[in-house]
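In this view, the complex is presented without one of its protein chains, the others remaining in place.
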C-alpha cells in the first residue's frame, strides 16, 4: 500500500486520463487520422454514451476491510495477466505512430497487459508476436479474402503464439462513420493492411511520418471493401463460430455481443467466452451501452463462461465498476491509442500503468482485496 | 448487402437527414411558409418531443444472424409497397414547390413509397392520382362543405384509384399555431385548396414562384374556417367512421388516435386500421408523444389490425424502432417537405431513398431480416 | 365551437400568457413591488417548480367524442361560477394599480370568476364586496389583532355577502423572502392594510401613482408583524378550524394544505373543503409542488369534499391537468396581478378570458365535455 500511495502522490494526474491524453494526441495527429480513431457511426450517440454509462454507477465502499495491497493479477482463459485491464484491437496503428502495433505490443509486455492484435494491423501478425514472445496476446479475426485465407490466418496466429482467437461479429457491414466520409479518409501512403493477401507483400516503412499529407489512394470505400470482405462470402453466423472452434485449439472469444440470448448461443456454438462491445460506438448507433449490455450478458451466462467488456472505460474506477458488474477483465482502446501517438512504447506503457494504479487506488479505498472477487453490491445506480 | 454497403459509402450523408435538409429548405422558403410547415401549436412541446421520444429507445442488435440483404418490402392493407416508410399528408404543397402534390406523387412512385394525399391539396385529387396511376396512394379526408360534398370526395377518391380512406379525427377545431398567428399567415396568391368546392374552379398556375411576396388574401382565419368546416356540421364521431366504412369499399384508416381505448372503438366502428399521430405537433399541445401512444395502441389492438405511426421520424433507425414497437409502416412529412422544397420530384425521391437506405443499413447491423418481422425485444428504454 | 374557433384565430396569443404579461407588468411596476409579487422564499425552489410540476404531465386526448362546445360552468360549494378558474388572494393590490382590489373584483364579476379577497387588502372588505354584489366572492382570513377582532372580520365578511371563509394555515410565521429583505421592501406611502384595526381609519387615495418612490415607513418587519399577529396569540390549530366552522354559517375552506392526512383532519375539524397551495412559493421553500400534493390530497379526501389548488397554473392546459387530477376548481394569482398592473379592470378581465378560452380550446381538442367530469386518465406522466 505504501508504494501505491507514494506513486499516487508523485504523479501529476490529470482529471481524466483519457481527456488529457486525447487532447495532446489530437495536436499530434493529422485531423483525418484523429477523426478516424475518435469518431463513431451516424449520430455518435453510442460513442457519447459509452463513458457516461459507467459514470452513472456509484460505489458503495467497504470500510475496515484491512486491504492495503490489493491483488491485481488474474487469469484470462487460464493465462495469467498482471492486471484485468487489457488492450482492445484497433486497426491501422502505424497511422498513430511509426512503430504501430510493434510499440503497442512492447508497451503491453512491459506492463504485463493482455494485447489483442487486429486482423487489420499494419504489421504482420507474426512480427507483432515476435516483439514480445512471452507476453499474453490474442488475435482478432475478420473474414479476409474468403474462408481458406481466413482459416490460414487462424493457423498462423496459433503458430505465432497467440493464446485465443477473437471473432468480431458486429461488422456484417461497416458502420457509417460520417467523419470519415466527410474527410474522404484514406489509408496514408506507405501503410498496408499487413494481414491482407494483396497488400502483405508491400514494404512497410516504419519511419514513415504520420503527418505526411499524401494518401495511399486507398479510399474509405476501399477500406470498407477490405473490411467487409465484399466478395461472395456471406456474413458470419453461428456456424462460423462452430467452424473456428473446431479449426483450432485456441479458445474462441466472440466479440461484439450485446444481448444475453446471443451470448448463450455463442457458448452453445463452442465459444469459450463472450466480449461485450459496441465496437467503440462505430457500428450500431443508438445501441445499448456496453455497461447496460454487460448486466444482461452476465445474467444470461450465469458464471458458465468468462465475460469481457470494452467501451468507454477511461479510468481505474470505470474498470472497477465493470468488474463489479461481472466482467472478468476489461479492455481499452482509445486511451492506449492516444498514449501510442504521444510517445510510442513509453506512451502505451504509461497509460496502462496509470489505469492500473488508479484501479489499485480505488480498490484500496473501497476495501476490495482482489480483482477476482469484486462483489456485485460494490456498485449501485 | 454489398450493394447497400457501396451505396452507403458513396453517399455524403449528413448527421441527421432531417436537420440537414431542413436548413437548406429554410433558406429557400419564404419565412411564413417555412413557419407554417415547421411550426406546432401553443408551446410546441409536442412538436419538440416527437423526435426525442424515438431517440430515448436503444437498440439491442442481434449478431451472427446471417442477414446481409434485409427485406424491405411489405404490404399495407394488402397493398404491396417497396418500403415501410410512407408519406404522411400535409396541406398546400404548392407553397413548397410549384409542382406541389404532383412532384410528391412522382417522387413516391419512383421509390415505391405509399403517398397519402390531403383534402387540403393544392392540386385536385384526380390530377394527383393521374401522375402515378400504378403507385400506391391513400386519400386523407376532412369534412368539407357539408356531408354531401364530403361523401362525393370519397367517391371521387375511390374512382381515382386511391386504395384507402384516411379519416383525420384530431381536428375538431384547428390547433393554435402561434407562428401563423404572429405572421398573419395567408395562402399565397394563386394557390387554392383544390378539393374545396368554392376554390376548385380557380386556375392552378404550376409556375407560380413560391417566393412571391403577395398573399392570396386568404387569411389564417379563412384557412381555419375551411379546415374546420365551421358550418352547421358538428365534429365527427364514431357514427361518421361507421358512415364512411359503409359508404365505400375502400378500407378506412382512422388517423390521429393517441389512446388504446380509442383505437379499439375505431375498429368496432368499422375502421380497418388506426394511425397514431399528433398531427405533427400542430393540434393538442402537451399530448403524449406518438412513440408513447404507439405502445398503448399496439397493446390494445393486440394484432387484430394494422397500426401506423407518424411524428418525429427522422432516420431509418427511428423507423426501425417504430416497427419494433409494433407499427406496420411509418409515415414522414417534414423531411419530405424539405426535399420537395429543395428539388421537387428529385428531392422527394432522394429523401425517401436515404431513409430506405438507412433503414436497410440498421437492419443489417442489427440482424433483422424483414420489416415484417421486427422483434419487440430489439428495443429497450 | 365555431365561436371559440374564431376567437382563438383572432387573438394574437403569446406563447405563454403568464410570461408575456409578466414582462409587460415588470416594466410598469417599481422594482421592489415587482419583486414583492414575483418572488418566493429562500432559494425560490418551490416557486420555480410550481409551473414545471404541471408541465411534466402529458395529455391523452380522446378523439371522435363529438365535443364542440365544452361546458365550462360549474359550482363551488354550491355557488355557480362561469369557469373553474378563480382568483387566489394576494395582498396589497393597490400597489399594482390605483384601483387595487376594486378593479380585481370588477374584472372577476365581468367574467363570472370567483374572487378570493385577502385580509391584507388595501381596500376594506365591505367596499370590495360592494363593487360586485352579485358576483361570487370568498374572504381569506388571517389572524389579526387578536381573536375578537378576527372573529369580527368573519362576521363582517358574512354580512358583506362573501360566500365562504378561506383560512390560510401555512403562515405560522412569514417565509423568508430574500428579495424583500434585500430591497428593504416597504408598504408604499398612502397605502394601508384596510382590514387591520390600526390602519383602517387612514384615508385610501385611489389616485396614488404606484411608481411613487417614497415608502410609507412600514418596513418588511412591520409587515411581518402585521401578518404574523406577533402578539400573544399562538398560531392556529385544528381548534381554530372548529371555532370558525362554529362561528359562521359560511362554509370554511382550509388553504395551504399539502398532505393528505392534514386534509382529512381539516374535514374532521369542520372544514367544508381544502385548498392545496404552497402560498405561491413564498412560505415553505423546497416543499412538494402543488401538483404533487394535489394527487396526495385528492386520494385522501376520496370524493368526500371539494379540493382546490393553486400554484404555477399559467395556461388553460395547466388548469385542465389540475382538473383531471381531481381539483374542483383552480386558482391563479400572478397572471391576474400582471393583468391588473397593465390595465386595471380590463387587464384582469382579459387574463381571465384568455385562460377560459385556452381551457375551452384544450377541452375541445381533447374531447372533454364538461369541467365537472374530467377523467383522471386524461393525463399521464
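As written, the chains take the letters A, B and C, and residue 1 is the first residue of each chain.
We adopt the following convention: contacts are C-beta pairs under 8 Å (C-beta built on N, C-alpha and C of every residue); 3 or more make two chains touch, one makes a residue touch a chain.
In this text the structure is predicted, and so the values were computed from the model without any measurement.
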| item | value |
| --- | --- |
| Chain not shown, its touching partners among those shown | A, C |
| Hidden-chain contact residue, picked from the options C:130, C:158, C:178 or C:369 | C:178 |
| Residue among A:43, A:65 or A:79 touching the omitted chain | A:65 |
| From C:80, C:133, C:197 or C:235, residue that would touch the chain that is not displayed | C:235 |
| Those residues of chain C which, in the complete complex, touch the missing chain | 42-43, 45, 169-170, 172-176, 178, 181-182, 220-221, 224-225, 228, 230, 234-238, 240-241, 254, 256-259, 262, 265-266, 283-289, 292-293 |
| Touching residues on chain A - with respect to the absent chain | 1-2, 4-6, 8-16, 55, 57-68, 315, 317, 361-362, 364-367, 380 |
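The rule is simple: only the chains that are shown with their structure count from here on.
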| item | value |
| --- | --- |
| Chain contact graph, described as a line, ring, star, complete graph or other shape | line |
| Computed distance of Cα centres, chain B from chain A, in Å | 44 |
| Centre distance in Å when chain A and chain C are each reduced to the mean of their C-alpha atoms | 62 |
| In chain A, residues with contacts to at least two other chains | none |
